[in-house]
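A single protein chain has been omitted; all remaining protein chains appear in their positions.
Up next, subunit A:
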Amino acid sequence: MSGTMLYQPGKTVLHRADARAKIVAILVVLALALTTTRVDVLVALTAVVVLGLAVLARITPASYAKALLLIIPLVLLLTLLQALVQGGPAIATLAGVPLSRSGVLLGLGIGMRLFAMGICFYGFSVTTSPSDIALALHKVGVPYKFAYLTSFAFRFLPLLQDEAKTLLTAMAVRGSAESSSRHPLRRGRAIVRMLFPMLAGSMKRSSEIALSMELRGYSLPGPRTFYRSATFRGSDAALVAGVLVLAAALLAMQWQLPAPFTEGA
């Protein structure tokens, strides 16, 4: 796999699952990730998400490891910032400035939160076709236009990724060492340089697509129908139940176990 978030057809459990069940699963994981900053709970959550994707969708960590590596500098920066601004006992000193223990834990917690959510979204995007997303959203009551737009965003994302890759390659073939550098800061500079043209390009493209949709009768009045249908089966209910059990387990972990690494806990 190339690491793109493009839908990859397959026949695994998650591929066959109803998109609504997967959306519920994502919302539960999101809720769990956003309501705690405890590193232990978030590590457990990430581990379950990684394991779940490996077992239910045969997505190995190798396929998204590259994307995670890109987040690491951000996580380190966050951790450093939190360590500097949070109070409490110090875990170490950096050039005479104390680094707060709770700040470090908070920063790492936020990092794990990003990991859990990112991997979860990746799994959803790779196993769910954009048209299934539109259908699912429409079925749960989202107006057609918004449902369609959401599926559109999922279709657009891989295109943007692809465009970014081409731009970086175009820089490299003109002798830029930055664009293929493994050094995150140097590569970051190439990425910043690429952002504006990419944004301008995608604005242009989206206005062209909007026009082409109008020209093919997109905004005509009348009820819209779907060619495909979605049925919520027993296995989908099982998936939702499984995620709820996971949520309960992690909440219990949060309440029953003391927070780790805290002094006097």
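FYI, a residue touches a chain if its C-beta (ideal position, glycine included) is under 8 Å from a C-beta of that chain, and two chains touch if they have at least 3 such contacts; residues count from 1.
As a convention for this text, contacts and distances are computed from a predicted model.
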Query = Which name from "Tol-Pal system protein TolB", "Acetyltransferase component of pyruvate dehydrogenase complex", "3-oxoacyl-ACP reductase" or "ATP-binding cassette domain-containing protein" does UniProt give the chain that's left off?
reply = "ATP-binding cassette domain-containing protein"
Ask   = Of A:61, A:89, A:143 or A:197, which sits in contact with the chain we cannot see?
value = A:197
Message = Among A:60, A:169, A:206 or A:235, which one touches the chain that has been omitted from the display?
response = A:169
Inquiry  = If the hidden chain were put back, which residues of subunit A would touch it?
reply    = 2, 163, 166-167, 169-177, 179-180, 193-194, 196-197, 200-201
